[in-house]
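The complex appears here without one of its protein chains, the remainder shown in place.
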Amino acid sequence: MNMDDALATFFAESRELLEQMETSLLGIGQENDTTETVGAIFRAAHTIKGSAGLFGLDDVVSFTHVVESVLDVVRDGRLAIDEPMVTLLLACGDHIGALLDALETNPGQRDESLIERGAPLTAQLRAYLGTGLVAADEPQAPFERMGGINPCEKDLWHISVRFGADVLRNGMDPLSFIRYLGTLGTVTGIVTLTDALPAAEAMDPESNYLGFQIAFRSQAEKAAIEGVFDFVLDDCTLNILPPNSRTGDYIELIRSMPEESARLGEMLVRCGSLTAKELAAALLVQEQRHPEIIPIGSILVEQGSVAAPVVAAALEKQKRVKENKAQESQSIRIDAEKLDQLINMIGELIIASAGANVIARKSRNIELQECHSTLSGLVERVRDSALQLRMVKIGATFNRFQRVVHDVSREIGKDIVLVVNGEDTELDKTVVEKIGDPLTHLVRNAMDHGIDSAELRAKRGKPAQGTVSLNAYHDSGSIVIEVSDDGGGLDREKILAKALERGLIEPGRVLTEAETCALIFEPGFSTAEQVTNLSGRGVGMDVVKRNIVALRGTVDIASQPGVGTTVTVRLPLTLAIINGFQVGVGKSVFVVPLDMVDECVEFTSDSGHDYTDLRGQVLPFIRLRELFEVPGAAGTRQNIVVVKHAGQKFGLVVDTLMGEAQTVIKPLSRMFSQVKGISGSSILGSGDVALILDVPALMEEAQFPVTHTPQLA
Amino acid sequence: MSMPLRIEGELTIYRAAELKNTLLAAVAEHDTLDIDLSAVTEFDTAGVQLLLVAKRAAAARQHTLRLVGHSAPVIDVFELLDLSSHFGDPIVLPA
Partner (left out) sequence: MNAVAPTPPHLPTVVASTMPAMRAEPTQYLTFQLAGESFAIGILSIKEIIEYHALTEVPMMPSCVRGVINLRGAVVPVLDLPARFGRPSSEVTKRTCIVIVEIEAAGERQVIGVIVDAVNEVLDIDATDIEPPPNFGANIRADFIQGMGKVKGKFVILLNVHQVLSINDLQAAGAAVSKDVLSLN
């Protein structure tokens, strides 16, 4: 990999880490035990710093270093992480991101003003590192950096040593070892084990029979303690069990190890809960008990060399590393353009296959037809797979809003929480990219104008904390995104007054509730008393609507005074290929998106009305021949395609029903964009062009009365 | 009748074999035996073991064994290994 590739990867991965940091920071307020999360945040900063160092990005390194230092102190439990710190760390994450951006666009250049902007942040960070350490929850005496254990009475090493029989003969004395141990810490308790001492006559005065159990307080590492007994290790059984607090430390260390696969023993030695010699001894035992296969972890716990929770943590880490590796190799980055090209080619493939189908049918060659049937089945599966490649979960987009809500709620001084649902709902990549801005505006709007002030909420008996919620789900071929708030709802009177003022409606005109709410989307409309920084500039909702319509979507707003407001956005699931239902009107062929087709019925008696009886319910319809001014008169036998959209049903009167077919959507030239009712075109197997019907637009433009449809689904 | 057995010099591995015989003989012979440690100049694990063995031997015969006059080296080791519980004798610290 050359330097450029490596650097590009560094930028991409660092951004991902920054995102993770942000998500973790935002969630930390809700956690009871923040150890895990703090560790994750620390590791993210640590990794960025390290990698930046590899590339010599000194400014990034020095800034991130201070961040890492503060996080280290928090990680040790010497500092509590609270709201102001979270906000500071979020700002630091942003600054690191800005530094990276600057380096990416102008490699090798120092942006002095940008670096300047980091100075106040660094100052605040250093304040945390200063002499006045903020005490954590448990009372602690200040102590040295080394080891970082809490010197608490119960927190002792337990050393159990049985010196070998020849120790004395070899010129050594257990006493000297115990004395030496005393130089590394304090022996707080000792028990001399005399059980091995035989009866007087049998006892050899020059052999050693004694063992000791020692409770030991020390900051030293296990290996150092073990080192005390170096000279007699071969001759004795030694067990060193670290203090309980160390267990936490070891587990933390194991979890923070780089994500590379390692053997259990290695991991334990690396984190310090096991010494190399203990491992060697355990491996020996393992070998000796062969062919019985005993996991090394069990042996170590059995031998008392490592505490069971530490082994468990190491095993878990191993498993996670393995899973991540497996997953890593399962996902790769690809160029979006290449993906689009692939989709286009598959579109061509579908058309070609349809063409071949027509010929195969005409040929009356059974073999050919069967062969083609196999082919078109495969083409369909390829199509589905390819489309799936473009589908991404909306969860990532939704979760970005956590940050928005966090920042904005502080800015406007309201306590607001964001609730997210339907994160797994998938939609086309291009739609996701384009829906971000409109959604942001809707969320900000909900926060700024939707959520009522704390006093009002109290008066209305609502919880002090306001809720904005995002929800997404699929519904008959569309994806629905809802932005709701539990605020004061839309003030109908105010809206009407404003609309009157702006000349958007004539005085005296009576509007339905829906029409009133829809006024919000008119350009130049805003009822905000103060135009805030975020919204209310009067350029908001109409732009939102325009962006959504450009994606062939619809947006509606509904509200209950005092209770809340919901904005519902509907978007087509995919912009490339749909399943279509072909219908004929005169010589023309039209395509109805299959997802919206409910059923088809014959239409023979034409009473001249624009509605018919569908099993006891009123079904209004549109005659396509009339609407599209198709030349020629309608035949006697016509059909109605019953379509359903946004919970409403209506019918399309057509001549012939031609069946289902995969339809590659070919965009129409911009000159047709104002044609309501047509959303695109498609090339049939015959080579002819068919027009794709825009069902929601037909429904809207034909202005079906909304009031008298209580029986409709 | 308590008879003090005075040990002088090193109570260490170098004299362990010889001292073992002396001690055990003394234990066997006397119902109550006081071992005077005030002249012990050095004391090691082997020495500790000897005292322990002697104590057991006494117990086995239902004789009494007491340690008295612990010298400084002895006190040192006793504290290091927290041996008071094994012997139960009051240790009189030098003034």
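Per-chain numbering from 1; labels A and B assigned in written order.
Going forward, contacts are C-beta pairs under 8 Å (C-beta built on N, C-alpha and C of every residue); 3 or more make two chains touch, one makes a residue touch a chain.
On a predicted model such as this, the values are computed, not experimentally measured, just so you know.
Peer 1: For the full complex, can you list every visible chain touched by the one that's not shown?
Peer 2: Its contacts among the visible chains are A.
Peer 1: Where the complex has a chain not shown, which of A:540, A:580 or A:677 is the residue touching it?
Peer 2: Residue touching the chain left out of view: A:677.
Peer 1: Among A:115, A:454 or A:668, which one is in touch with the chain left out?
Peer 2: A:668
Peer 1: Give the residue, chosen from A:295, A:463, A:561 or A:687, that touches the chain omitted from the document.
Peer 2: Of these options, the touching residue for the absent chain is A:687.
Peer 1: Since one chain has been left out of the picture, which residues of subunit A touch it in the full complex?
Peer 2: 348, 351, 588-589, 622, 627-630, 666-678, 681, 683, 687-691, 701-703
The definition used in the following text is that only the chains that are shown with their structure count from here on.
Peer 1: Within the complex, which stretch of subunit B touches subunit A?
Peer 2: Checking each residue of subunit B against subunit A gives 13, 16-17, 19-20, 24, 44-46, 48-50, 52-54, 56-57, 60, 77, 80-83, 86.
Peer 1: Write out the stretch or stretches of subunit A touching subunit B in their complex.
Peer 2: 167-168, 173-175, 178-179, 189-192, 194, 197, 199-200, 203, 205-206, 208-210, 212
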